[in-house]
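Omission of a single protein chain aside, the complex is shown with its protein chains in their original locations.
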Amino acid sequence: MAKLKRRSFLKAGAISAAAAAIPFKLSMKDYQKAIADEPTKKIPTTCNGCASMCGIYAYIKNDRLVRVEGHPVHAKSRGRLCARGHGMAADIYGKGRVTSPMKKVAEGEFEPISWDQAFDEIGEKLNGVIDQHGGNSVMWLEHGVRGLRYAEQLLDRIGSSNYVTHYSTCFSAKTNAWQQMVGGMLNGDHENSKYMIFEGRNFAGGIIPHGMNQITKAKENGAKIVVIDPKYSEIAKIADDWIPIRPGTDLALRLAMAHVLINENLYDKSYVKKYVDGFEEYWHENKDKTPEWAEEITGIAASKIREISRELAANAPKAFIEPGWHGLHAHYINSTQTAQMGVILNALLGNFYREGGLMPSAGVDFGEVLLRDVVEVEKGPRADGAGIEGQRMTVETGRGIAQTVPDMIENDKVKALFVYHFNPLRTAPDPEYQKKMKNAELVVSIPVDWNETSVYAADYILPESYYLERTEVPTQVAGHTSHLYPQISIRQKVAEPMHDTLPLLDIMRGITHAMGHTGMYGLTVEDEIDQMLEPVGVSRSDLLEKGTVELRSNKIEPIFPTDMNGNPNIGTHSGKIQFSGEIYRIDGKKGIPTWVAPKVSPDPSKDDEFRLIHGKQPYHSHHVTSNNPKLVRITEKYNGTAMWMNKKRADRLGIKDGETVTITSDLASKSVPVKVTELVHPECVWISSAYGGFSDRLETAYNLGVNYNDFIKAEVEPFSGAVMSQEVVVKVRKGADV
Amino acid sequence: MLNRKMWLSISSVLVLIGAVGIVNIFIQGEHVMGTSNYVPWGSLIAAYVFFVAISTGLTFLSSLAHVFKWGKIEVMTKRLTLASIVTLMMGFVMIGVELGSPLSLFYILISPNLQAPIFWMGLLYGIYMALHIVEFFFQLKEDHGKIKIISPIVLVVAIAAQGTLGAVFGMSIARGYWNESYISIYFILLAFVSGLAFAILMTVILTKTKTISESDKQKILVLQPIFSKMLIGLLIVTVFFNIWKWFYSLYGNMPGKAEAALLMVGGPLTIPYWVLEVGLVFVLPIIVLFAFKQRKQLSLTIASISMLIGFLAMRIIMVFAGQIVPLTVVQGSESTNQLREFGILWSEWATMGFGVGGTILLYLIAERLFDLNVAPHKEERRKRVNTGEGSYSLAK
Partner (left out) sequence: MARFGLLIDARKCTGCHACSIACAEYNELEEEVNYNRLEFVEKGSYPHVKMDIIPLQCMHCDNAPCVAVCSTQATFKEENGIVSFIADKCTGCKACMAACPYDARALNEARLAEKCRWCPEKLTQGEQPVCSSTCMNEVRLFGDLDDPNSEINKKMAQHEVSQLLDSHGTKPRIYYIK
């Protein structure tokens, strides 16, 4: 049934007018009446536009999704959704979806097959691979944690340690460093803060709607906002101060800020004494990192560095340097040290577990789901070397390294590959290299749309049902923002699947049963929900009806966690905040952050050399939304694919606003329109990270703009395994590529 | 050159192609037009103005006989009236295609907005059309008594309609380039000039056809020097108006006006403006009329065709100049850095072609249907009709 568009109202009117020759068209009032008369169901569920998974209400009329609105309770949105949240929902009817299981018949060509055939063939091939190369040769590569609960069961059953997530392309410098130093990640308590520094964190572009709401609220209540970013980002718009920094030098800035705090005795001494381990060592190592020293490196005046450091201290503990997300944490060779400095600066302010400072996420314990047919099989070493001495010892095993999977295939470590909810051909470096994933004996992609990874690397594409078409187990609302009470929310089916698709649980059941493990995945999702909710005290029907529930039970308090003896006890080896990453004490290193220069830098004497930097756009998610016609309409209207270049530099190259220029790195040469502006650091050019689609089955995204991953090699940052996506110097010239 | 069959086929082809364009616009909608949300009015609005202005000008000329008692022009009165009706109808076709839902015009009757220039324009043009047809009917019947009464009314209504059309543009506070108090008068003036240019072309053609008698041809030839003098006179007034407009535009401080004027000096409208508007409407005709005094017919042909093309261009330039300078709602906004895109797509050209072809075709058909000669020749004509030379005639 066609979506009853307003257009069709008007059109129907126009046609009847022509036919009857008596002007009759529905008026706006009739239209509203028509809307009001029709039954509209309002069902709570969660958005999948990005990892925030905001609570939403889906409005359903005549079995069709009409629109979504924000769920008033959900702490990520509190009723306010971003553009993507509104726009993504419509993709349920989008053209880019994979409509049934597909089998590759030739390069880039697929034929639809039945689920049974898909399961049988994949099950058989998988058994073959396992028989020949062992279970450890099977890898599950996914966006991260979303598929974990189901992936894990398979990997455990066949004995594979190779669960790898997207985090190394996102923010593993932070997840690794914070795990080492704080035992987990805390969030800015934005709403209660008096002074916030957003360095490489664009909350208004890398959006969490209610998080941003808390920030503007704080500002209205007098908080000061400082944004340190080579590009005037969306959050710079509301900042009291925008401080452009030479990209890649944030570590120097942070070292100098710590220097001011310590040297001028502005840090919280009693707090540090009580809760910090390794302060002396740190100071010993970094006594020479003065603001003057940093001025040279960062291009920020020493006086400015002193000013913001002093202001931070003056407002502490209701002050912080935002822990950040992607921004600085997968960008440079010094990203891990930069992330470490995020911990150290905040600890010096004494703001961990303090109101207006950094607070943990409020949490609840879900009940354990009792699985059937659990067989323990011994696992081999991780293919990405994470956690293995002599290899990628320092990299978290829970997240791994996503960008070098083709190497692992080449080295015969991986023979069968599952790619779930992840599109490394477009969101990991060097697409030509990533395409080599197809050389594995079996590649199964589980997407919703014809993403590049599916089209160019998969032998089988198993489409998952759209997020509005499936029910999942409940999740906690946690991460990156602060709220006092724990919340749980649930995603539920609001519309019947449009196409021949299945939820992940059913896909896993199908594959494993075909492999002969007929006892696996025996529970229905409802069973799992019931078992999980058991200790929480919320019934399934209750949760399904409410969507998101706030539990008033375990409120989080601004108290530093202690053990029974009153000693600090966060999940680190000393129980305190570590100023050195224990695990980073390798190769003669002290584990303490100190200055590391970026790997590559543009040559200032060359007019055409720039560092290529990137960032989120508020109306796109990574790459996936660039196939959404409504969101891309905004791109078109507001010149969203343009590369930003500083006016002075542009003048030197004779480049004018709106022209086409060509960006060249060792890997690629591509043309984009240019926006000549005062709003970006002269030494870099900035592009939005949303574009550059090359799957021709995603019509809207296809050939729209360029992607930073086109220009960078698949490299591995030595400590956290991140991608180093801005260790690249490009040449820019006037004119289109020929 | 004046072969009737050839004219019929040329005009039919234009009409047929035009019909395809029109159908295309109705089926595909605004996409196939060069308009946008920023430039909502396109070439067909211009074409509408072009045709109805000619119609008004022709009405003025034809009424010279009855209203201003200028006997010499009587020989052309019916033909001028017919041409006026035909061009008016083509004007209606242009606006009809431009409208998204022409049938909704019905609401003009049941919920009119008395404040709206378009309401008055619609009303006046409606009355004008109706009275014009009635006038033509009486002209055919040679009912001079009634013509005397109706003709001045038609003239007044035509001028008023043209004036309100001017107001449709002139009252737009949003568009600096159009927003002028004297624009109505300017429109009326331009209507006279364009009607005159059309009439001159008619005199050239009519004196070469077989449809009228030799004596009438002589009478028409007598009109030519008078017409061209009138033309030159009016052109000079128009030039004066234009200079005035330039002054106003450049120094008047009206938002958007100077920017629009600058489109004609070093902007996208520079060449169209200086070549098509200034060149074809003013320079070429004046040169031709003065320089080739001995080859009167040729120079009149060139001058009038040049002017008609120039007038169409002038209307198009005016319509776009008022819109392609971005409105400055917010000072310094990035969206105002560039001119608004605009264009004329094939369906619109075809529709305009329909107007030209339709004018010729309808005229030719009417020429056959009706007796357009003045009274003394009536007998002669009827004889022709009765002997089967003509097809059939409504004239009694």
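Note that the chains are named A and B in the order they appear, and that numbering of residues resets to 1 at the start of each chain.
In this text, contacts are C-beta pairs under 8 Å (C-beta built on N, C-alpha and C of every residue); 3 or more make two chains touch, one makes a residue touch a chain.
All of these numbers come straight from a predicted model, not from anything done at the bench.
Engineer: Which of these touches the unseen chain: A:96, A:291, A:618 or A:705?
Structural biologist: In the full complex, the listed residue that touches the missing chain is A:618.
Engineer: Which one touches the absent chain: A:119, A:140, A:178 or A:232?
Structural biologist: In the complete complex, the chain left out is touched by residue A:232.
Engineer: Need a quick check: the contact residues on chain B for the chain that isn't drawn.
Structural biologist: So the residues of chain B touching the missing chain come out as 29-30, 35, 37-38, 40-41, 98-102, 104-105, 107-108, 111-113, 115-119, 122, 168, 171-175, 322-323, 327, 329-335.
Engineer: Since one chain isn't shown, list which residues of chain A touch it in the complete complex.
Structural biologist: Chain A touches the missing chain through residues 5-7, 9-11, 13-14, 17, 23-29, 31-32, 36, 66-70, 79-83, 85-87, 89-90, 204-205, 207, 209-210, 212-213, 216, 232, 234-238, 242-244, 618-619, 629-631, 633-634, 637-638, 646-648, 677-682.
The working rule: only the chains that are shown with their structure count from here on.
Engineer: So the centre of each chain is just the mean of its C-alpha atoms; given that, what is the distance between chain A and chain B in Å?
Structural biologist: So the centroids are 63 Å from each other.
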